[in-house]
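For reference, the structure is listed below as structure tokens.
What you see is the complex with one protein chain gone and the rest in place.
A, B and C are the chain letters, set down in written order, and residue numbers restart from 1 in every chain.
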Amino acid sequence: MADMASLLEKPRLDRDTLAMRAALEMPDGAVVNLGIGIPTLVSQYVPEGRQLLYHSESGVLGYGPMADPGQEDMDLINAGGQFLKWVPGMAFFHSADAFAMMRGGHVDISVLGALQVSEKGDLANWMLPERGIGNIGGAMDLAAGAKRIIVTMEHVDKKGHPKVVRECSYPLTVRGRVSLVVTDIAVLAMTPQGLLLKEVAPGWTADEVQALTEPRLLVAPDLHEITL
Amino acid sequence: MADMASLLEKPRLDRDTLAMRAALEMPDGAVVNLGIGIPTLVSQYVPEGRQLLYHSESGVLGYGPMADPGQEDMDLINAGGQFLKWVPGMAFFHSADAFAMMRGGHVDISVLGALQVSEKGDLANWMLPERGIGNIGGAMDLAAGAKRIIVTMEHVDKKGHPKVVRECSYPLTVRGRVSLVVTDIAVLAMTPQGLLLKEVAPGWTADEVQALTEPRLLVAPDLHEITL
Amino acid sequence: MPLDKVVPDFRQAVADVFDGASIFVDGFGGPGGMAQFLLLTLWERGVKGLTLISNTAGIGMTAGFGVPGGRAYIDHSILIENGRVKKIIASFPVAGNPSRVTPFERAFRQGKIELEVVPQGTLAERIRAGGAGIGAFYTPTGAGTLVAQGKETRAINGREHVLEYALTADFAFVRAARADRAGNLVYKGSSRNFNAVMATAARVTIVEADEIVEVGGLDPECIITPCIYVDRVVPRPKDDTPVLAETYYARVGARAKP
Partner (left out) sequence: MPLDKVVPDFRQAVADVFDGASIFVDGFGGPGGMAQFLLLTLWERGVKGLTLISNTAGIGMTAGFGVPGGRAYIDHSILIENGRVKKIIASFPVAGNPSRVTPFERAFRQGKIELEVVPQGTLAERIRAGGAGIGAFYTPTGAGTLVAQGKETRAINGREHVLEYALTADFAFVRAARADRAGNLVYKGSSRNFNAVMATAARVTIVEADEIVEVGGLDPECIITPCIYVDRVVPRPKDDTPVLAETYYARVGARAKP
């Protein structure tokens, strides 16, 4: 068993590399909603030649890059309050329609951050109990409605506690809908048998990932290092 | 008691005069939806100086007169399939929104035709049992949702049977929501005490109207002839 | 180019419509907003056992609803009178005038077709719910009437409401005034009606567009159906002779009069 303290010091993927790995999951033509934080970075790393259609619960479909400095328009933001560029092919809609799209299953992939993910695919991402108040925002609708939920997050929290857990202790966002977890040390797929460790960050072993993970992981026969 | 056979021969208001009387009920600024048939005629007789906002469940608000011959556009119809004129200030919307407006109480007055109206304000207007099949169309939503329901109809059916009844024997459109009935011989208001006869067609008496009406009518102290 | 949804012809557009499929068909009643070329092509393909969900059960072809005098266009009737339709869900199934007996009414009286009559607003709302992932809803419409029979009810704010379930379909046949190549749509006037709702609630939404423009050719503030809902866009020919009723009658007359 690996030594915890040294494991926590071991280099992990940075946020951009993590986003790059998540970006590989986006099939050509997919309708994608990117949550606040690491998920937002994903759009920067989508492999060339793949065209995605971006949905934002602020009421925008088909948006492109962020606005150039000095060109920010308060009337064109994404769900994180960042400014989007005016590009051809966008469509705007109100909030009831924006969420109808999610809940109705019209968004193919939702990429979300997480505080905890359980081995059953439960997700907790809206409230740190110690804060005692939290922002649900659009996370519950995305998590309930998108066809595929990908979580991107650091593998452990700031105190070194595993964020991949047997049971979420934080308030839930959704039950049983996460299908892939991309962290800074591993890629985990939800399977009927349990969480399957498919990839590890360069230099990491299955045992080391397991040491920072609460539930027992299945290890893929073709376990390999994350490549981009 | 008046003699039935002769009463049925007695002159009554024509459809246009009936529509004129109903038109007096439209307050300035009201949002109005006019059903197929006599109700549609109402818009032609709104007193000058009153501006109404017309709603059609075909997805049009703020429409004006019918299209001129030769100018008909299949993409601009009312709920009866008649062609509307393109006028400034219209707004278009889809069917879910068109009915949200009705059901949500945003239409002030719905004018509907009827097969039967009961003394409790029940309305039957979508199926003649002898036909065995009928068109509900938008009638149930209008009848359920508009703030005020005015019925315009002939006082008796083609066989001379009263259409103002104690209990509707035809399939219902809505229960207890009719507030005024304008017929070709009388104006009847729904009150907590029962149906109140307020006006009679020129030459008609309260007894004569009662003879062609199934439930017992209350007679207004200031009963008078319909004036336009 | 997965974000280009234009398919060149109607045959390809409806190639995967299968026996027993459910199809949303728009058209308030008349030809406006109705995807007649899709209907015609489906009739040519001979698919059967269909469930059609639509405001009417095809009244325009017989009763002349919403069409200026002298013209008549095909509608659902061409599928019904050829025995391709098992069931209709509609709010205005028959002609207003009982003397105008439509192919649907004839089939219904012969016991050859099922009918579910739904109030128009409840029909629109059930389809919207289907597209919006709402499982069911309580509406005051129809409370205390035939349409509430066998349904759950609940008093909300002192008023009786009826529980109605979401409605989805395998396909939607939508007619748009303009589409861009990605499938963003705008309609014209009252022809928007059920089209914009049905587009959201089908597994496969197929659009017959009077005009197709490049992406960016539609004002983003005015797009009524965002492309997220659209699977295929087919250009509708300018010449509507093939979908005139007289053309159809000439064709079936030459084969077997219904």
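The rule we apply is simple: contacts are C-beta pairs under 8 Å (C-beta built on N, C-alpha and C of every residue); 3 or more make two chains touch, one makes a residue touch a chain.
Source: prediction; values computed, not measured.
K.L.:
Among C:G33, C:P119 or C:P140, which residue is in contact with the omitted chain in the full complex?
P.N.:
Hidden-chain contact among the options goes to C:P140.
K.L.:
Of the residues A:L7, A:A22, A:A98 or A:V182, which one touches the chain left out of the display?
P.N.:
Answering carefully, the residue with contact to the hidden chain is A:A98.
K.L.:
For the chain that got dropped from the picture, name the residues of subunit C it touches.
P.N.:
Answer for subunit C: residues 125, 129, 132-140, 154, 156-157, 159, 161, 165-166, 186-189, 219-222, 224 touch the chain left out.
K.L.:
For subunit A, enumerate the residues touching the unshown chain of the complex.
P.N.:
That gives, for subunit A, the contact residues 36, 56-60, 72-79, 81, 83-84, 86, 92-96, 98-100, 102-103, 128, 131-141, 144-145, 171-175.
K.L.:
In the full complex, which residues of subunit B touch the absent chain?
P.N.:
So the residues of subunit B touching the missing chain come out as 28-29, 31, 51, 53, 55, 61-62, 88-93, 96, 99-107, 144-145.
As a working rule, only the chains that are shown with their structure count from here on.
K.L.:
Tell me, please, which two chains come out on top when C-beta pairs in contact are counted per chain pair.
P.N.:
Ranked by C-beta contact count, first place goes to B-C.
K.L.:
How big is the gap, in whole Å, between where the Cα atoms of subunit A centre and where those of subunit B centre?
P.N.:
57
K.L.:
How far is the middle of subunit B from the middle of subunit C, if each middle is the mean of its Cα atoms, in Å?
P.N.:
Centres of subunit B and subunit C (C-alpha means) sit 29 Å apart.
K.L.:
Of all residues in subunit C, which are in touch with two or more distinct other chains?
P.N.:
128
K.L.:
Show the residues in subunit B shared as contacts by 2 or more other chains, in ascending order.
P.N.:
None at all.
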